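For reference, the structure I am asking about is given below.
Complex shown without one protein chain; remaining protein chains in place.
Presenting chain A:
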Amino acid sequence: MTAMAIFRSRTWLSRSFSSLSSHPLRVCVVGSGPAGMYTAEKMLKAHQGAEVDIIDRLPTPFGLVRSGVAPDHPETKIVTNQFSRVAQNDRCSFFGKVTLGSSISLSELRNLYDVVVLAYGAESDRALGIPGEDLSGIYSAREFVWWYNGHPDCRNLSPDLKNTDTAVILGQGNVALDVARILLRPTEELATTDIACHALAALEQSSIRFLPLQSLALNQRSCLKSVICCAKRMSYYYRKVYLVGRRGPAQAACTAKELREILGTKKVQIHIKEEDLHKSPEDEEELKNSRIRKRVYELLSKAATTGPSLPSSGQRELHFVFFRKPDSFSESAEYPGHVSGVHLEKTGLKGVGSGKQIAVGSGQFEDIECGMVLKSVGYKSVPVPSLPFDHKNGVVPNAGGRVISDTSGDPELIEQGLYVCGWLKRGPTGIIGTNLHCAEETVASILHDLEHGLIASPSTSTKPGREGLLQLLDDRNVRAVPFSGWEKIDCEERKLGSLKGKPRVKLGSWEDLLKVAM
């Protein structure tokens, strides 16, 4: 075995606390996604007296790892093994089906625990604020992802994938690429993933595979049966998906792995206009300074110059549309109340200093016809009563994870014992691993505050912690789902999955989840 020295170049305050008092430090983490779980893990490691309770409004833990990561990305979900070990720690308890703001208020939590860490992410969406946004057939990517991932809140989304052969996705980040890929992948490939059954069925029946009945002339309908047989044999697909970005390929928000993957999707023709690849000096500068952007640009450039083969009938198409921002949505005359297209304004880029360029409308417009729109322009956090909130940025104002009161004019007032981690702290960006470092920062702040007497000392604290929570929930007839309840759900899902050659079959309704868990 080769000898080597490993240099640890970060200070780890925890070392000084490993022999601290064995008085319990009562910690409550709200949210059991990556931010909450990494926070719980680091808190337990750093303080031997810490007792960590994790609450989540769902009966299932792990947040977006379960409900956001695409079904065809199972490796990305492996981290739940690590998170499970945290929840199973002697000093940790999971309480599912407990909702901050309705089962229990923030003030009540702060009275029960020495430390409260809010890590409940972002469960809403940035709105475009343009006409027609309320038409049916327009969904946020978040809702669509929850739908195909079996989240109980979107069980009945029922997107209509049969009335149209074209979907427009607004945004070009990794979430946009995920939804495009799920729409375009051969459903045989999706059938062996943990995609929700209702979503797989809808994708299988969508007008990707069959010509819509109305588009056939009467005499053709009579030989429809033979046409369908033909279509199936020829893998006859008509789906078109547009990924629309306001800016250019040098600014596309996706990353190389996801882009490489979607460009390699079987039986999909990629359309990228070569003229969109033109780089300005400002673009060159941006690319020079960012390894991520440079590799993404190179992938897009290669795909554009390779170009689609001569259009063969029946190929699905993926179009990368650049320099277009949505102006309004058109309503269908045939199906009132339903979207029929997106009205787009062509844009140009303008530098706004520090290497950043924004999209500016040019006054020229064009339309893309479609029957479904997925908005993938960013998630947004939801405030709760008595929580300071920065509505402009959609985050909780904080300093290194310590929550700051938002009373204007005052000096920075720290809310004692209240912290944030994850998207609620930083905004809805980053990957699972980003929360690891985010949690380190928040936990370091907590430990620092503990050391300096800024949090009630555990030896003098009278906070009841877990006992208090259990009492309060009992008084309100709220039955929390313990981690063992999730384990029952997990076991059942995997059992159902093994019967169908899938890793699991998700229990997609509140009723089914609770029936198994309790």
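Criterion: contacts are C-beta pairs under 8 Å (C-beta built on N, C-alpha and C of every residue); 3 or more make two chains touch, one makes a residue touch a chain; residues count from 1.
We adopt the following convention: contacts and distances are computed from a predicted model.
For the chain that is left out, the UniProt protein name among "Sesquipedalian", "Kv channel-interacting protein 4", "2Fe-2S ferredoxin-type domain-containing protein" or "Fibrillarin" is "2Fe-2S ferredoxin-type domain-containing protein". The residue touching the chain not shown here, chosen from A:292, A:358 or A:518, is A:292. Residue in contact with the omitted chain (choice from A:307, A:337 or A:400): A:400.
The residue from A:76, A:187 or A:301 that touches the chain not shown here is A:76. Residue A:436 is the one among A:414, A:436 or A:454 that touches the chain not shown. Here one chain is not drawn; of A:49, A:101, A:383 or A:427, the residue touching it is A:427.
Within chain A, the residues in touch with the undisplayed chain are 1-11, 41, 73, 75-76, 78-79, 81-82, 85, 173-175, 253-257, 260, 291-292, 295, 390, 393, 395, 400-401, 425-434, 436-438, 440-441.
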